[in-house]
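Below you'll find the structure I mean.
Part of the complex only, each chain left as placed.
Chain naming follows the written order as A, B and C, and within any one chain the residues start at number 1.
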Amino acid sequence: MRIDQRALDQLRDIKITRNYTRYAEGSVLIEFGHTKVLCTASIDHSVPRFLKGQGQGWVTAEYGMLPRSTHTRSDREAARGKQSGRTQEIQRLIGRSLRAMIDLKKLGEHTINIDCDVIQADGGTRTASITGAAVALVDAVNVLIEQKKIKQDPLKGLIAAVSVGIFQDQALLDLCYEEDSNCQTDLNVVMTQAGEFIEIQGTAEDKPFTREQCNSMLQLAEQGIKELIQKQKTALDW
Amino acid sequence: MRIDQRALDQLRDIKITRNYTRYAEGSVLIEFGHTKVLCTASIDHSVPRFLKGQGQGWVTAEYGMLPRSTHTRSDREAARGKQSGRTQEIQRLIGRSLRAMIDLKKLGEHTINIDCDVIQADGGTRTASITGAAVALVDAVNVLIEQKKIKQDPLKGLIAAVSVGIFQDQALLDLCYEEDSNCQTDLNVVMTQAGEFIEIQGTAEDKPFTREQCNSMLQLAEQGIKELIQKQKTALDW
Amino acid sequence: MRIDQRALDQLRDIKITRNYTRYAEGSVLIEFGHTKVLCTASIDHSVPRFLKGQGQGWVTAEYGMLPRSTHTRSDREAARGKQSGRTQEIQRLIGRSLRAMIDLKKLGEHTINIDCDVIQADGGTRTASITGAAVALVDAVNVLIEQKKIKQDPLKGLIAAVSVGIFQDQALLDLCYEEDSNCQTDLNVVMTQAGEFIEIQGTAEDKPFTREQCNSMLQLAEQGIKELIQKQKTALDW
């Protein structure tokens, strides 16, 4: 039995609230249990310098945690004057994952800026961010289509992400903070709607993991992501 | 008649939600119409270097806007590597104002860190921040008292803040973004529960203002702050 | 009787020396008693990016204190790698105030950069900066006119600034450092030649202030600024 009474292969309560704020073209509050992330997608009608004139678009992401989203207060990165290595690692992961949803050629010379800001953190903030931002990105893409800024739908399909881990030699789905801090291995998986992999990032925190453990974790992740994509579809009225 | 149908001396809808997030000792979501600010108060059982060993505490504040809290996306300050002058000006104002609520000697060698993070911005974010943070600060002080970390209640009373302005030569209470961007003069006022001034910051944006206009604005502010303090009391079950 | 033997409503000795350095289009050393600030106005025949092509000009200001302008040495901001919040707050105030003197449309696509560098600090450096920079700005505007870079005089009139405060429950004009550090309330006021307000910034340092005290301070400020504008006119041979 897990800390929070879940079965080994059970997701936390997932809530996806679209149009959470007023101004962004896509604005989603996603909750994985106590983890709450506000994901916005903002359209910019230009592209970064390295893409100028190539007739394609871009999707990029930034990530931040409110200083007291965590159990003890963390420094505000804006006040310290730099983003931590962890923050940069996460926002690069979010950006890469979301670009896999989009045909950048069909997006035209537009940039969609994703912001994932963690309101409350209880483990899994990067996977919640990706899962929520995917929905916000769909909403922003639809704004571009409605405004006739683009002609073809650049969306390839949905993606979602979940963490899995090995805790006391058992594979667990969707770790909460306390599980995450105590597990032997932590694996974050991003997959497409079609059941293929976009990203796999596994780290042995305490002791190395075996090929069998790797397989069990990937198995659990596949199942969890399938459920998450179902939640996204429901939220999107698909 | 105002843009949003309010009377000249009418506040926007004010909502104060305590315990908005789980971990902070004080956590308040304050809404002034569409403006929404999450104000948390975090206790740190030490004081800044310049106060070490003096037997007194400290209250300090940081302020930030989520990049897409605004009509168009702003740069993320953490990514740019520095806080803007505006941000620093606002967080200094919030910190000074809140210190006026507290007898720092009675607080003992504890620091209360206030974080005001703007989720959605429609004008008046600094006054909403101060008004919400005052409530979060009361909650955090009560935690210290309950945990017997301090013996005497350091609270001197509540404070609240509101903006007033001159728009088309008339004084208005609690400007929304559109009024704020077009007004001649913008004045932010912070007052105590006892009806005395903590801060007055007035700026002629478009044309200078007269002594009479100053008086009308201060009059409106006094009235608005009286109402806001009533809302704070209701939220605190006082 | 005040620390330095002045009457409550008496300014310190004010000296305004034009053409203090050789290269700047406007260069003024202003002294408010022991406070000495070098204010230069430098013409740049372009405008910031956000104003490009709009046919209007800009006035902006920077402020700094020499490390040993103060009683004890402060860190050099250039060596620390950032300007303090106080510095940014002050330079934003100076810039806003001076823009109120100028019709930016008539200035054409020119920028006037104001630098206020404090040589010696004994309280009131921001008000001395504004008062001195106003004169330097007039000189720089006249250079533009003489060089036929602009056709119409963009000057709307002079502005000046002074601090007032409450010390031992009495209102004082033009606080020196020792008064400033010990006063209950400190209010900085910027006014036009026509006796209207540009900026009011009041802070209760020690205890809140009342509406009557606010009125007494504004009264004193009006009188002090009238005298300062007379000094500016004399310096300018008007």
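Just so it is clear, a contact is a pair of C-beta atoms (placed from the backbone, for glycine too) under 8 Å apart; a residue touches a chain by one contact, two chains touch by 3 or more.
Since the model is a prediction, treat every value here as computed from it, not as a measurement.
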Notebook entry, point to check: For this file, in which 3 copies are placed, how many copies does the full complex count?
Noted result: 6
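What we mean here is this: only the chains that are shown with their structure count from here on.
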Check: At the interface of chain A with chain B, does the proportion of residue numbers present on both copies reach over half, so same, or stay under half, so different?
Finding: same
Margin query: Closest chain to the overall C-alpha centroid, by per-chain C-alpha centroid: which is it?
Written below: B
Check: Using the average of all C-alpha atoms in each chain as its centre, how far is it in Å between chain B and chain C?
Finding: 28
Notebook entry, point to check: In angstrom, rounded to a whole number, how far apart do the mean CA points of chain A and chain C lie?
Noted result: 50
Next item on the list: Could you put a whole-Å number on the gap between the CA centroids of chain A and chain B?
Entry: 33
Next item on the list: Give me the residues of chain C that touch two or more other chains.
Entry: 82
Notebook entry, point to check: Once bound in the complex, which stretches of chain A touch chain B?
Noted result: 21-24, 27, 34, 36, 38, 40, 42, 44, 62, 64, 66-73, 76-79, 81-83, 87, 113, 115, 117, 119-120
Margin query: Considering only the defined contacts, which chain C positions touch chain B in the complex?
Written below: 82, 85-86, 88-89, 91-92, 96, 100, 187, 191-192, 194, 196-204, 208-211, 214, 218, 222
